[in-house]
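What follows is subunit A.
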Amino acid sequence: MSLEIQTNTLQQRRQTFAHIARRFGEDRPATRYEEATLDLQPQRGFHYRPTWDPAHTLYDKSRTAITMADWYQLTDPRQFYYGTYTISRARMIETVDRNFESVARRGLFDAIDPDWQDLVRFYLIPLRHVEWGANMNACNITDVGCGTTITQPAIFAAMDRLGMAQIISRLGLGLGGAETLALGKDIWMTAPEWQPMRRLVEDSLVIEDWFEQLVMQFFTLDGLLFPLVYEAFDERGIAHGASGLSLICEFMVDWQRESSRWIDAVLTRAARESSENAALIGRWHTHWQARGIEALAPLASKVLGDEGEGVLAALAGSLAGRAAKIGMPGEGAVA
Partner candidate 1 sequence: MSSLVSIVLQNTDDARAIIDAVMTDNPEAVASRYPAMVKIDSPGELVMNKASIADRLGRDFELQEIHLCLVNISGNIDEDDDRIVLRWNS
Partner candidate 2 sequence: MNVAANHTRPRKLNLKERYNHLTRGLDWDFSYQPKEKVFPFSDYEGIKIHDWDAFEDPFRLTMDAYWKFQAEKERKLYAVIDSFSQNNGQVNLSDARYVNALKLFITGISPLEYAAHRGYAHVGRHFPGVGPRIACQMQSIDELRHAQTQIHTISHFNKFFDGMHDPWHMYDRVWYLSVPKSFFDDAMSAGPFEFLTAISFSFEYVLTSLLFVPFMSGAAFNGDMATVTFGFSAQSDESRHMTLGLEIIKFMLEQDEANVPIVQKWIDKWFWRGFRLLSIVAMMTDYILPKKVMSWRESWEMYFEQAGGALFRDLSRYGITLPKYHEMATAGKDHISHQTWATFYQYTHAAAFHTWTPSDAEKAWFTEKYPDSFAQYYGPRFDHWEKQQASGDRFSNDGLPMICQVCTIPAIFTEVEDPTRISLRSCEHNGEKYHFCSDGCRDIFLDEPEKYVQAMLPVSQIFQGQCGGAGLSEVLDWYHLNQGADNCDHLESRDAAMWEQWHRSGKDPA
């Protein structure tokens, strides 16, 4: 009983959901991103206050000092929903897996200058813990953030951070097995050069305002750390035979480039909403940047020697450029 209807268009009653048509001001087809994102978060009529935080309701907008007339304006320029996100990451990780195989087959890690290997174990492996802290922060934003436009990229970011922590862990296993990971943990816990960073990460876990946490993690810290480690340190390492490492760490470079597009778009729109928002974002960035530089300086010095300070200052300068474009007031100056 099937009909030959493939060549005919059936009369549609509507092009999309009503809530989306209301936003558009007309009933027209919506993208998969729009249908999967807009207005999903419940707005009203909650039955019970959380017993774990009775001062707030579920989905309480007052958990941040940032205000938006419509939180769904903070759209993701990548337009990631679950399907496009996972397909993107599957492609990226396939490249990583192939590179791990090549590296293992050709013994490329063994070919790294032994002194440089020691340095890599020192600066890179503890970063898996920094990624784990970032995972926790991203997860917190998914928990209490306002609107699917923000919380959706947040859960994607949380899984990305876990993924990157696992790539770094695999690098550790490749650079000396389980003992390397144990050493990395030891360095993270006790090496003086790492304590400012560890303290920064632990402090970030208890930031009360989730939007402040978003700025601190995805704009400020990532904006300094990723280019420092995966570009500046990495470039230095090539001269020491570490190009196998570079290949695998391309994932991080690509990720940061993509994530910057997202966070810059979100902060730009939030800052444009009001001068109060812009001032808050600027203040948060300035505050946490000082901490970020304090945390990265000893590592920059350890890996890049005398050039470390200058490289870090240049990165802060680039970040100040991004901050200005976003509309943060003041110079966002380096302390």
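Note that in this section a residue touches a chain if its C-beta (ideal position, glycine included) is under 8 Å from a C-beta of that chain, and two chains touch if they have at least 3 such contacts; residues count from 1.
Selection criteria: all candidates are chains of the complex that A comes from, given by their letters.
Just so it is clear, the model here is predicted, and its values are computed rather than measured.
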For subunit A, as assembled in this complex, the candidate in touch from 1 or 2: 2
Complex contact set, residues of subunit A against candidate 2: 1-6, 8, 10-19, 32, 35-36, 39-52, 58-59, 81-83, 86-87, 89-91, 93-94, 96-97, 104, 107, 109-110, 114, 117-118, 121, 128-129, 131-132, 135-136, 139-140, 142-144, 148, 151-152, 154-156, 158-159, 162-163, 165-166, 169-170, 173, 175-181, 183, 185, 188-189, 198-199, 202-203, 205-206
